[in-house]
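A quick write-up on the structure given underneath.
Note that one protein chain of the assembly has been removed; the remaining protein chains are unaltered in position.
Naming follows writing order (A and B), and every chain is counted from residue 1.
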Amino acid sequence: MSIRRPLITLLTDFGTADPYAAIVKGVILGRCPWVQIVDISHEVPPQNVRAAGHILSTSYAYFPRGSVHVAVVDPGVGSKRRILAASFRKQLFLAPDNGLLPMAFGPDGPDQVVSVENRRIFLQPVSRTFHGRDIFAPAAAHLARGRPLGSLGPVITHWTPGSLPEPCRKEPGVLVGEVITTDQFGNLVTNLSVSERATPVVLRIRGRSIRGLAESYASVRRGGLLAILGSTGRVEIAINQGSAKKVLGAREGTRVELVFRGRRGSP
Amino acid sequence: MSIRRPLITLLTDFGTADPYAAIVKGVILGRCPWVQIVDISHEVPPQNVRAAGHILSTSYAYFPRGSVHVAVVDPGVGSKRRILAASFRKQLFLAPDNGLLPMAFGPDGPDQVVSVENRRIFLQPVSRTFHGRDIFAPAAAHLARGRPLGSLGPVITHWTPGSLPEPCRKEPGVLVGEVITTDQFGNLVTNLSVSERATPVVLRIRGRSIRGLAESYASVRRGGLLAILGSTGRVEIAINQGSAKKVLGAREGTRVELVFRGRRGSP
Partner (left out) sequence: MSIRRPLITLLTDFGTADPYAAIVKGVILGRCPWVQIVDISHEVPPQNVRAAGHILSTSYAYFPRGSVHVAVVDPGVGSKRRILAASFRKQLFLAPDNGLLPMAFGPDGPDQVVSVENRRIFLQPVSRTFHGRDIFAPAAAHLARGRPLGSLGPVITHWTPGSLPEPCRKEPGVLVGEVITTDQFGNLVTNLSVSERATPVVLRIRGRSIRGLAESYASVRRGGLLAILGSTGRVEIAINQGSAKKVLGAREGTRVELVFRGRRGSP
């Protein structure tokens, strides 16, 4: 099973009730029948570019080299905003030029970025409201068939910047961050990372204090509050078999403080 | 990558929490392992045949020639209602005989229709409540394997009619239509089309007037109301980065008037 099979992922705010995501797949499969398509999510909150950037940042690295990641959260569809195609860490990306890709890439820049302008590839006529179907789908199929990035349009060196919120140091040994997303279980994912040389002793959120990091959800009693090193390397706040989101009344942007006692007194 | 790969789409009201759609896929894949299955939607409102007809009408044309479209919105499951297989514009369709396919096809009739009655193909025993699994899935796999339509049952020439609501002319230069669906973004999709030789000057809905068609969502201020030529060629009503559905209190069936000033004074 060593033959490479092209893979395209989709990340949109189209929802799953409407046929939009399926139409994108139909166009892709008409041009690249053997591609494997994986839905990352179609439930990004409508037009929430930052939420999409965060999801893509935590997902793309788990897909095989050469995957084409298509992110369509696009309040500017039909306007003069550009569409970008980028290569980054041996993967390919398509998204509107609205900061989404820089959020996903983080401080490291992409290897190459082009502005998608080769109209011969697009579905004709291009609509004003559904570039997912008319531009993103054919461009993704084009890349999945092995065509070079440069065949989509000219290389560019400037694009709309974007970044996810970074934690800051309030005082020595205290990092202040925030909840960047909540998940299906009501777990709170923060933007706080923990290095091996610094162990947090207390985490504070909405007037509650949590001591240390738990080994697993089940290492506290049912209903107990805990902090844990989440699957993305960030600190998460959870309730064993419950919803920290509900119990704490927390949401995206809620402030979180991490008090450290590192080897050298501060992180 | 020129080898044809069979493709089956699924459109149902099964929802995504229950395993029904997955069971249909299991039966299909057991009989046609290399088929590509695409979910159009499993969130058609329960037993809403018209909504399914509308979704199918806007979707099927974007799939490759020879695709098999399976639509199971079937209040009559287990009764004497027939199941239809049809060919239309080089694609294949399976649905209950309840008007769904005629709605999807519009005024142009299908090329051929058969009544699915070849029990040797069905899963045995056929249940009273899940023909998606017992009849539609094996029939779809049968067609995806390249078997002719006629092998499913006898050709028929009469079936249950169905049509989506058409706009009507109220007075010269004024078309009266309605909202036929609302989408994930709260956009209102109407049944009003705009030809090149007639440009609408005003659109009226729930006491509000909108002047002309916008070039893009972003061409009005954030929160502004607009009309736009949607991706299906129909006029849509939207709010830039907001929900027209909520703001206008509109829904399926809400009346919409389009006032034209065409080249010859009327559309």
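Points to keep in mind about this one:
Following the convention adopted for this analysis, contacts are C-beta pairs under 8 Å (C-beta built on N, C-alpha and C of every residue); 3 or more make two chains touch, one makes a residue touch a chain.
Computed from a prediction, not measured in an experiment: that's the story for all the values here.
Of A:41, A:118 or A:190, it is A:41 that touches the chain left out of the display. The chain not shown here is touched by just one of B:78, B:148 or B:223, and that residue is B:78.
Within subunit B, the residues in touch with the undisplayed chain are 13-20, 22-23, 25-27, 29-30, 32-34, 46-47, 75-79, 81, 127-130, 133-134, 145. By the touch rule set out above, subunit A reaches the unshown chain at residues 1, 3-5, 7, 9, 11, 16, 36, 38-44, 55, 58-59, 62-64, 67, 183-185, 214-219, 228-231, 236, 240-241.
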